[in-house]
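Below, a portion of the complex is reproduced, with chain positions unchanged.
Every chain is named by a letter (A and B) in the order it is written, and numbering of its residues begins at 1.
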């Protein structure tokens, strides 16, 4: 399995979650972070101006495709970085493919 | 009128909220590590918006709702129109999306500037009817929607959904706390206010002072981008609030507003949004450069209104009513 991690400005949250869902992610985890990057420092004292860090576990294929989607559709619009790591889980079926009900 | 302006200016610049704002600016300039944690900012915001709404509602329960609708209509209209001329002026130097994005911010309103104005008017002992918090809630959205239309008139630009914008306009946390507080105040009335005055009333000005310390930090972090913004924009960021403040005095007077209400209305017109508008613009006009609109609004217009604008509009309102 893979974990896709996204660090982005908090305004991008809804857009990212929508892509997560479309990619078949059945869950995610997120929290507020401070950041430093090409667009300068983001100290995070105002939620609207801060960054969030989101993680979702999903299959490798789905993760790669989701990263590509993020790249195509959101990287230009929002301050954002994303990466994929390979991980091991038990109950892989919990994270596999779109929820069937 | 000149002495009025000087006295109002002095009164304002030496009031604790403005002094704490200046302290925040100084803290950034000397590169202090002073920082407000996010939950503190969020807590102060929730407190201030709920308090101002509540207070307004209680005032409204005494004044009656009949007098609100005309100023409300005027407020919505002016908030929708400001982006139009702002857009036209800004097009001289800026691309369509950037011009529209900046215009959205100047049509919309800043709750904190309004809070400072309420505080100023109350400290000076000027009577007010208290329903202006309702106008603050109403003036947030129209400008944003209008400016997004202006931007899109030039072709497709990012995501835009009427449904989404309308939902935001009615349920965004700022609007919800304001309108909700107003309704709570209306229903709870004077008895409710007495019960909660020790929290929503007495500490209010001090909380605002502390909050403006944080806003001083936030605004001054943008000073570094002033060069990127350029002279045209900086000039715009000073002249637009001035113009809109003056316009607000005349229009508000024509709509029947008097006393503190007139100052507050002018301040609403002059103020520029830095929470609601950036959020909408980031999502719907992603190509617009935040270095332009955020810098103009946070580094120039917000401090200008807080320090010089406020007493100016107040003095002008007093003079116009006296004339």
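Points worth noting:
Everything below uses one rule, namely that a contact is a pair of C-beta atoms (placed from the backbone, for glycine too) under 8 Å apart; a residue touches a chain by one contact, two chains touch by 3 or more.
Note that the coordinates shown come from a computational prediction; the quantities given were computed from them, not determined experimentally.
Summed over the entire structure file, the copies of each protein chain kind amount to A x3, B x3.
One rule holds in what follows: only the chains that are shown with their structure count from here on.
As a whole-number value, the distance joining the C-alpha centres of chain A and chain B reads 34 Å. Partner chain B is touched in their complex by these residues of chain A: 9, 11-12, 14-15, 32, 43-50, 76-78. Of all the residues in chain B, the ones that touch chain A in their complex are 35-38, 41-42, 158-159, 214, 217-218, 221, 275, 278-279, 282-283, 286-287.
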